[in-house]
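With one protein chain withheld, the remaining protein chains of the complex are depicted in position.
Letters A and B name the chains as they come in the text, with residue numbers starting at 1 for each one.
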Amino acid sequence: MNGAALLTRGFDRPDLFRIDAYLDTGGYAALRKALTGMTPAAILAEVKAASLRGRGGAGFPAGMKWGFVPQAAGAPRYLCVNADEGEPGTFKDRFILAHTPHLMIEGIILTCYAVGIETAYVYIRGEYEMIARRLEAAVDEARARGFLGKDILESGFNLEIVVHRGAGAYICGEETALLESLEGKRGLPRLKPPFPAVIGLFGRPTVINNVETLANVPLIVQNGAAWFLEQGRPKDGGTRLFGVSGPVVRPGVYELPVGASLRDLIFTHAGGLKPGKTLKAVIPGGLSSPLLKPDEIDVALSCDAVAAAGSMLGSAGVIVIDASTPIIDLLGLVTKFYSHESCGQCTPCRIGTAWIHKIVGRIAAGEGCPADLDEILRLAENIKGRTLCPLGDAAALPILAIVRKFRAELEQGMR
Amino acid sequence: MSRAFAPSLADGIALLAGRYPSKQAALLPVLHLVQNELGRVSLDDERSVAEALGIPAMTVHEVVSFYTMFRREPVGRYHLQVCTNVTCTLSGGRTLLEHLKSKLGIRLGETTADGRFTLTGVECLGACEQAPCLMVNFDYHGNLDADAVDALLGGLP
Partner (left out) sequence: MPVIEIDGRTIEAPAGRNVLETAEAAGIAIPHFCYHPAFAAEGSCRMCLVEVEGSPKLELACALVVRDGLKVRTGTTAVREARRSVLEFFLADHPIDCPICDKAGECTLQDYYAAYDMAESRGREPKERRDKLVRIGEKLLLDRERCVLCTRCVRFLAQTTKTRELGVVERGVHAEIATFPGELIRSADSGNLVDLCPVGAITSTDFRFKTRPWFLKHADAICNLCARGCNIFIDHHPGFYRIPGSARIYRVRPRPNDAVNGYFMCDHGRAGFVADHRTGRRERIGGNGTGAAEGAWDWDRALSVAAEKLGALRAAGKGGRIGAILHSGLTNEELGLIRSLLAAVDAGGAAFADPPDGEASGILLLADRTPNRSGASALGFETRGTDPAAVAGRSDLLLVFETNRARVPSGSAAEEALRRAPAKILFTTHETATAGFADLVLPVAAPAENRGSYTNADGRVQPFEAAVLPCLDVRPLADVLTDLARRIGERP
């Protein structure tokens, strides 16, 4: 891992996940600073000023989200940590959870202190079972050292963290579906309004944040908002963990400043394409982001810059596609995924994703024609903007990009 | 009529239920507990869980059918869950899957006659940097080709 080493500080120590090692590298200092000398309001202000954008995919400013919890809301309030990490191409939260869980725990405690929360649930995907066990051990360690439980560091602040496993449903990464799943139901997204900050888990004001987002909070508290902004871009501070996967020399997680170059990430840090492979396309932000062609990858990796380039930074999971991959294969994998993961609640996504997948299957079997591509575009446009939750767009936008940008190759395959 | 759970399991369920303000919230953790203990969640188990948590059996049934990790049938000693998502498939995952099917002599969703291996396809496991990968029960294994997976399976007790 090259680049900055803020989130990944101490990663050279394989025992960093144990509290002693974490303390050794300066861990829990931010918590001490906060609980002994800062008010919750001060922390909230710092995080707002730091322009910490959500690292889960939506990129919503964390401080602003915390601020939506009504002042007069009363108790209980909840924090849900979104550790569902289901976005294909994304594995950076796994790195944090496995290697530096205490960084996230410290971030959770600081966040809860700032917003007035006494119970935090970490919703971790069921497939991360072994990591969940490690996380539970870390939580126990933190409690044993007095960083969790009652009257933490004699501040009068109480907090319990509960680790809660999911069971295999991508949709539960969507915040309201996560709440439904945590309440023991099918993961069906909720109508908004009301927003979770007002009516969330068990009907109470709830903040939902991604693992990496929370892992940044100790850094902001320790070093200040101005410092954090300097690490990244205006309105998008800090560093990010970028994942790179696909036929590159060094796939993995890279901590780089927000705004780093996508081209550099792939060709410098990740070592470029493997020998004999040529670049065909790059999916910049997890599967739900529209793909970029090789002449479009000179873009800065910040939420706004990638959006301006017609895609999205999303979960910063970069998937590299090389020329040996027929685009119809990629399209089939995309449509299979979304039709399989659609919760089925709303009509356009439930029917539309399956319909498009069937058409793609027919094309892949050699029975397609150009009109089918127009049909796919039409159906994807009909899904876009009309669904109950963002999964509809997450399916539609990549499909539209693939078909539009690689139309010639798709039609070629039909002759 | 639901068959009662063994006391240790019932205790485990009660413990989980106590972590939440609503008993229903313990449903997914409880189903994991039951499945890890009994190998699967049968209709009878659904009824028992419903009774233990004070919720309708239909609710438990809905949840078991929604989440892919819960299964009605037991799996073999080693549940091989192969990622069939983008990066893994395009990095040799398809070949890997075909190799496993022919090596084990089963199709996706099936279990070997000796009850040792079950083979299923799953969505992205969140380990794309090691593509192609699979899970054996709860353990992740990546960077697999035919030889590597042969060695992996051969080394299992």
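Here is the rule we use: a residue touches a chain if its C-beta (ideal position, glycine included) is under 8 Å from a C-beta of that chain, and two chains touch if they have at least 3 such contacts.
The shown structure was predicted, so the numbers you read here are calculated from the model rather than taken from an experiment.
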Sort through A:K48, A:R125, A:R186 or A:K405 and give me the one touching the missing partner chain. A:R186
Taking the entire complex into account, which one of B:F66, B:F117 or B:Y140 touches the absent chain? B:F66
Residue among A:R134, A:R386 or A:R407 touching the omitted chain: A:R386
Need a quick check: the contact residues on subunit A for the chain that isn't drawn. 169, 171, 186, 191, 339-348, 350-355, 358-359, 362, 372, 375, 382, 385-388
Contact residues on subunit B toward the hidden chain run 43, 46, 56-59, 61-62, 65-66
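One rule holds in what follows: only the chains that are shown with their structure count from here on.
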Separation of subunit A from subunit B, taking each centre as the mean of its C-alpha atoms, in whole Å: 24
Seen from subunit A, its contact residues with subunit B in the complex are 76, 85-91, 93-94, 125-130, 162, 164-170, 181-187, 202, 243-247, 251-253, 283, 287, 317, 319, 321, 325, 329-330, 333-334, 336-337, 340-341, 343
Subunit B residues touching subunit A - in the complex, by the definition given at the top: 19-29, 31-32, 53, 55, 59, 62-63, 66-70, 84-87, 89-91, 122-131, 135, 138-140
